[in-house]
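Complex shown without one protein chain; remaining protein chains in place.
Then we have chain A:
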Amino acid sequence: MTANDSTTTGQAAPGESDAVVMRGVSKWYGDFQVLTDIDLNVRRGERVVICGPSGSGKSTLIRCINRLEEHQQGDIIVDGVALTDDLRSVDRVRREVGMVFQQFNLFPHLTVLENCVLAPMRVRGASRRAAEEQALALLARVRIPEQAGKYPGQLSGGQQQRVAIARALCMNPRIMLFDEPTSALDPEMVKEVLDVMVELAGDGMTMLCVTHEMGFARRIADRVIFMDGGQIVEQADPEAFFTAPKHARTQAFLSQVLGER
């Protein structure tokens, strides 16, 4: 099913400023095409928000970036590494790309601190002391240092998601992927998570974020991408995107998500 490895090697020469390059990426689940000919360049330090109706392929798209999903056609180059069937390229990319999920996905059998130090110690080979020091600093940054000894099941959803962000940051990623990070949260907890993400954006982290939080998109995004039916329908800076969407499908989507506010 994967026919891309022979074609990538020759042309893996993205510009120095590109964090993610996708060229002609397509993906199928059986007969169903989830991604169609995606072209996307994300510059270093750029903050991209991806929105679209459910089933539009937006989650699949960002999951292709760290190869949680395999693409079947086209090239994906992340931080200068072309993603192929070669496991080493996948490992290299995953070390540099942090990801935050809708359902937090913390390890329930480990404390907050252990969740944070596991990958730095076992994947990067950091010492326990250095890893814990950094983890505690990052937990302070997401404003839950006092929860370090607790288990995920003892925390609220908002707290768990902030731990998940800290856990991803502990690997010192160059790129952060967010897959609907606030969709599973109670309304009163959305803000505490978005605040952390806004702060992160302010620090110049390269971010790709799938979200329905349009206020957040407007505030931090350099670019908003609208997907529908597995394609990028429209992309623009937030100002243009929200005030003057060009495509009819974008307009329909925006009136739906913004209409009720």
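Criterion: a contact is a pair of C-beta atoms (placed from the backbone, for glycine too) under 8 Å apart; a residue touches a chain by one contact, two chains touch by 3 or more; residues count from 1.
We adopt the following convention: contacts and distances are computed from a predicted model.
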Protein name (UniProt record) of the chain left out of view, among "Polar amino acid transport system permease protein", "NADH dehydrogenase subunit M", "Glutamyl-tRNA(Gln) amidotransferase subunit A" or "Sarcosine oxidase subunit alpha":
"Polar amino acid transport system permease protein"
Considering the complete complex, identify which of A:Met99, A:Leu139 or A:Met205 is in touch with the unshown chain.
A:Met99
For review purposes, identify every residue of chain A that touches the missing chain, sorted by number.
66, 68, 91, 94-95, 97, 99, 101, 103, 105-109, 118-119, 122-123, 150-155, 167-168, 171
